[in-house]
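This is the structure I want to talk about, given as structure tokens.
Shown here: the complex without one of its protein chains, the others still in place.
Order of writing sets the labels: A and B. Residues in every chain begin at 1.
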Amino acid sequence: MRFRATLPLLGLLAGVAPALAQEAEVIHWWTSEGESKAARVLADAFEASGGTWVDNAIAGASAARQASFTRIVAGDPPEASQFNSGREFEDLAAQGLLTDISAVAQEGNWDQTVPQALLASAQIDGKVFAMPMNIHGRNWIWFNAKLLEEVGAEVPAGWGEDMFVALDKLKSAGKVPLALSGTPSYELSLFESILLDIGGANLWYGLYQHQAPEAFASAELRQAFETYARLRDYVDVGSPGRTWNAATNMVITGEAGFTSLGDWAKAEFAAAGQTAGVDYGCILPDGVLQIGGDVFVFPKLSDDDAIKAQQLLIETLADNTTLRNFNAAKGSIPPRADVDMTGTDVCAEKGSAALQISDTNVPRLTMLQPSSVAGEIQDLISQFWNDPSLDIETAIARYTEIVLNG
Amino acid sequence: MKIRSAQVALLPMFAIVATVYVGSILWTIGISLTPSRSLPIYEFVGLEQYVALFRSSRWTTSLVNMLVFGAGYIGGCLALGYLMAIFIDQKVRAENALRTIFLYPHAMSFIVTGLVWQWIMSPTEGIQDFVRGLGLTGFTFDWIVRPDMAMYAVIIAGIWHGAGFVMALLLAGLRGVDTEIWKAARIDAVPAWRMYLHVVTPILVPVFVTCAVLLSTHAIKSYDIVVAMTKGGPGIATEVPAKFVMDYLFERSSVGRAAAAATVMLMMVMAVAAPVLYARAAAAKG
Partner (left out) sequence: MSISERRPWKTVSPARIGTYAFLLVCALFFAMPLFIMLMTSFKTMEEIRSGSIFSLPSAPDLGAWVKAWSAACTGVACDGISVGFWNSVRILIPSVILSVLLGAVNGYALAHWNFRWAGIAFGLLMTGAFIPHQVYVYPLVQLFAWSGTFGTLAAIIAVHVIFGMPVMTLIFRNYFVSIPEEIFKAARMDGAGFWWVFFAIMLPMSTPIMIVAVIWQVTGIWNDFVLGLIFAGRENLPMTVQLNNIVNSQFGEREYNVDMAATILTALVPLVLYFISGRWFVRGIAAGAVKG
């Protein structure tokens, strides 16, 4: 924000026109201290190539999205806006409000380097409208390594019987077996982690992409609901309403053994000075990574100078080195296989490995289904988790109805 | 001629009511009849959004919750606010400090104070944990994690937030009550509580109406308190209609559904307000 005020002023003092031509305003929601470092990588890269990064950070995807939408509708769009990978921006693209970046994608061989699931959600009618910036794995299990050792529990492979053995050991040691952020989105996230462990990519696509009746009638789906319901006994009474930060902190302090969260949990571990593979560990159930991530879209502009600045920004953001440094700072995985990420932590390496083969990664729910359907699934799963009187048959019936009729 | 200047004075209000309020309301009703997702689309689909709306158990739960929250929040704020105003009006010491303490919640962003209330009410971190730590191991205060009680936990935080302003409004009202009334009461030796009940409270009825209307706009509109404390949970136990509208507007990319929900909220308000409006119009005519 500082430079925004001073730069044009300096330009005036020097008797030259302010560097308006290369000024690009970017709406994003990377506002915490860790995220800020990553955002600065992008800003620095843009400044190095001669642009002026005008930062418009707005915490919370919903608020940032609201700002982007209203700015675009009012005809006063920013040069770039952050969105989640998914279908959030498809209406904007359909109404011709976004810049087509297919040429950039072609030049960067995205069809070879970007995971298929991710590229598909950046495209509408074969044209690319969004630039993937990073990949976040969403279905990790994190555990306190010392605590597991202390209670004599083996590290489980996923949500199978070995997990319940470990959970029981933690329970009898007086610890909270599973620290859950009891909010609808993380309750759904836990269910999805189990669903992927049991049914793999096959069931996932069967349910959410092909909407295949046999997927909804499958024993695997039922088993996922059963395992999920079983976990109710391993969560502490304080879980409802807890933030994910607090749930992670319970693992950090050794109050709890496990938590199920996306890889952003690493930010809290890092802030507490803990190291992956030493103090805490990560499990990728069944080795299938559920991916989501952030993209930038570039609203269509009318002013020639602004368009030039936007082009410069697009080029900068598409650069491999920029992406590498950005993802290293953010703790996420680069969205392109041609970005070298050697030397990152063990969990990031596991995640990168899962990205190499298309069978071992799936897109998150909102990349396959409209967010209204995803939202109703979330409401249902959260109800099921919190209301043991809701039996599995009814839950599966309602679940099926939402996905098939939504 | 004097009425003319009153009409001129009300011109800005007329203009804003006509363009912004009526205009937006008509637009919203219109959009509720379209399949609009993240952007408004002008394409007629009839009552589809309303059908989907009332099929959702979350929406019906939200409506019930709004009534529960409204009753508890408005009743609680009025009762506590009036009591605090009366007690503060007894020439107590530190009036300024007390008034500020009762009012400060109003000044704070709910994002963080809601989080603090969630901590306070969390059975593993808050009061329950603290009191049990003192040795009273049977003590339980876990409303916020119980689907059947969580709404009342939200009401407590709501009263904490809103009672101070009711206190300020009523205190201003109390200070406007004619001092002669108190002199007369003293001469006739009428006890204070009877004075408040039978004389002062009737005088303050317009102020109570102001408070009740303000509080009900809050009760119907507010979602930030729920978002900050429970995120609508456990499950959907504390979902409210305003949060439904917000979620569908910007989280679930369904402007049409959000508009339908907002229209239903509007109809409910109209159902209560229309008789009052009609009476007022009739009175003005006569």
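In this text, a contact is a pair of C-beta atoms (placed from the backbone, for glycine too) under 8 Å apart; a residue touches a chain by one contact, two chains touch by 3 or more.
Small disclaimer: the values here were computed from a predicted structure and weren't measured.
A.B. asks: Considering the complete complex, identify which of B:20, B:51, B:136 or B:184 is in touch with the unshown chain.
C.D. replies: If we include the chain that is not displayed, B:20 is the one touching it.
A.B. asks: Among A:29, A:164, A:326 or A:385, which one touches the chain that has been omitted from the display?
C.D. replies: A:29
A.B. asks: Kindly state which of the options A:212, A:267, A:301 or A:341 is in contact with the chain not pictured.
C.D. replies: If we include the chain that is not displayed, A:267 is the one touching it.
A.B. asks: List the residues of subunit A that touch the chain left out of this view.
C.D. replies: Residues in contact with the chain left out: 1-2, 25, 28-36, 39-40, 43, 53-61, 63, 66-67, 70-71, 73-76, 136, 243, 245, 249, 252-253, 262, 264, 267-268, 270-272.
A.B. asks: Under the stated touch rule, tell me which residues of subunit B contact the chain that is not displayed.
C.D. replies: 2-3, 5-7, 9-10, 12-14, 16-17, 19-25, 27-28, 40, 80, 83-84, 87-88, 90-92, 95-109, 111-113, 115-117, 119-120, 125-126, 129-130, 133, 160, 164-165, 168-169, 171-172, 174-180, 182-183, 186, 191-192, 203, 206-207, 209-210, 213-214, 216-217, 220-221, 223, 242, 245-246, 249-250, 255, 258-259, 262, 265-266, 269-270, 273, 276-277, 280-281, 283-285
In this section, only the chains that are shown with their structure count from here on.
A.B. asks: Which integer distance in Å separates the CA centroid of subunit A from that of subunit B?
C.D. replies: 35
A.B. asks: Provide the residue numbers of subunit B that touch subunit A in the complex, in ascending order.
C.D. replies: So the residues of subunit B in touch with subunit A come to 37-39, 56-58, 115, 118, 122-125, 142, 144-145, 147, 150, 229-237, 246-254, 257.
A.B. asks: Flag every residue of subunit A that touches subunit B in the complex, lowest number first.
C.D. replies: Going through subunit A, the ones touching subunit B are 62-63, 65-66, 69, 73, 87-88, 91-92, 95, 182-185, 187, 236-243, 370-372, 374-376, 379, 382-387.
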